[in-house]
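Here's a slice of the assembly, chains where they normally sit.
Here the chain labels run A and B in written order, and each chain numbers its own residues starting at 1.
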């Protein structure tokens, strides 16, 4: 995996630990629900992760996009499928989503680095 | 189908006609892409409509939610699946999505009216 991926995950883990160590019950429960939401159910985890990705894109949260790209990658989502998720997000959310799509494409490529 | 559904579709059709009659090329093309985006591809129309629904919910566009609920209904999305889409949208988008979920549930029920 590329450098972007490593840096993102290191910072994310470090700060999540601090948030959970704060002993704020609400924050802890939000983290708990987050795990629950994407579990297999009537919809597969794969579909749910694509929903997480598309919603993160239209809300233009780069870190959330990175997180769900990684999960989609683990779920075996193909590049063709990922671009179809991007296309819905760019259509619904407008051209302000394009800069986030550029960064998403870069991250998606890094997730595949060293895998060929 | 219920009254909400009929009213929404009548207004939507009437105003869409006026927009397309305006002879503005950009608006016409946006409508054209909209049709293209949700066609079968690497992802099924069913999955894409759920992506359209989830993104509309987090962006809190009630009319867009209604439109995609109708498309999901046509695609055979079950109530259990719809609620899983709602759950991702409410988690990612926060409790401000709840009022839109209430209206979505009402519309979803109306789509089923007269079908039992």
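The definition used in the following text is that contacts are C-beta pairs under 8 Å (C-beta built on N, C-alpha and C of every residue); 3 or more make two chains touch, one makes a residue touch a chain.
What you are looking at is a predicted structure, and each value in this text was computed from that prediction instead of being measured.
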item: 2 chains shown - copies of the sequence in the complete complex; value: 6
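The rule is simple: only the chains that are shown with their structure count from here on.
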item: Subunit A and subunit B, separation of their C-alpha mean positions in angstrom; value: 23
item: Interface residues, subunit A side, partner subunit B - complex; value: 33-34, 37-38, 41-43, 47-48, 50-52, 54-59, 64, 78, 80-81, 83-85, 87-89, 91-93
